[in-house]
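Following this message is one structure expressed as structure tokens.
Here the complex is missing a single protein chain, while all its other protein chains stay put.
Showing subunit A:
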Amino acid sequence: MSVTTAVEQTENNAPLQILAPDGTVVRPDLMPKLSDDELRELMRKMVFTRVWDQRAISLNRQGRLGFYAPVAGQEASMIGSEAALSKEDFILPSYRDIPQMVWHGFPMHKAFLYSRGHIEGGRIPEGVNVLMPQIIIAAQCTQATGVAMGYKLRGEKRVAINYFGDGATSQGDFYEGMNYAGVYKLPVIFFSQNNGYAISLPFEKQTASENIAVKAVSAGIASERIDGMDILAVYYAVQKAKERGVNGEGATLIEALTYRYGPHTMAGDDPTRYRTGEEQSEWELRDPLIRFRKFLESKGLWSEKDEEAVIEEAKAAVADAIKKADETPKMKVTELIDVMFETLPPALEEQKAEFLAKESK
């Protein structure tokens, strides 16, 4: 069985890697054309996101954030993929994909309000091309086809990327979305962050398939399997997939192999019930930040001072965003009623009057 690959075929179907865990370049031929400043920016975003994630976890433990899905370990997959897009491209995220939304232009304080369950947390600013995180697993795979078909019909050179985990690849919508994208040759990137576990279910119990990338064959679309801890491999694969999309060559499924260091969410998940510490330690040796830092240091592009500056920047940004979130007035039921329809039907007008009276007390 042959898999159409978007990028280079690798030996023994090993995931594509540009940087080895020790930071050395193993595929110089595939090195994305990025300036020194652009390379440093990728590092800045990863360090920033790691600090932000740590702060979010601690805020959650203090009861100051609501629903939160930790991201540490997946920074290369998240940030490398977003960075390879332009701001005109449309992101359909899953609930862990808050960093891509924010780096795509969604304000951080709104991300915190989303976490707290405030309507303001979903109020997407004009010109920011994201949807709210999808909760129904893989529903975004079908919606991305519609967004992409719109671009294709208007002749716009834009792509729709949708993010999902390994568990989502068992859902019907994953196949339906890929199949539609294949039939209509749509500019869609199906980006699977395979972190090995759907909450507690390990990948080998999710599917008997050897990997996710091979599933693209069933839809006749291209696929690539990459080291999701290597930000340059991620960037390279998404850039290629985007080119394919805007050149009318159709959709790409990318399987990025990664790992989440933390729990599934902060709502009581305990990974020690289903994963071993040894496994986690092994993955930490492939850490995306350590790897990329080593690479940049070898080129004289990153220093301890740079690192410290980003850490301070991130702490200040998080503090500022939390302050902004705290200052946002509490959500009202009447606000919710107002966005159910363009024009309120009489029954909701009545119910709104009832809640207006309650809220004005």
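We take it that a contact is a pair of C-beta atoms (placed from the backbone, for glycine too) under 8 Å apart; a residue touches a chain by one contact, two chains touch by 3 or more; residues count from 1.
To be clear about the criterion, contacts and distances are computed from a predicted model.
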item: Candidate names "Pyruvate dehydrogenase E1 component subunit beta", "Aspartate carbamoyltransferase regulatory chain", "NADH-quinone oxidoreductase subunit B" or "DNA-binding transcriptional regulator of glucitol operon"; UniProt protein name, chain not shown; value: "Pyruvate dehydrogenase E1 component subunit beta"
item: Absent-chain contact - pick from A:100, A:145 or A:211; value: A:145
item: Given A:123, A:205, A:299 or A:323, the one touching the chain that is not displayed; value: A:123
item: Of A:72, A:131 or A:232, the one touching the omitted chain in the full complex; value: A:131
item: Sites on subunit A contacted by the missing partner chain, in the whole complex; value: 90, 119-120, 122-126, 131-132, 135-136, 139, 141-151, 153-154, 160, 172-173, 176-177, 179-180, 183, 336, 339-342, 345-347
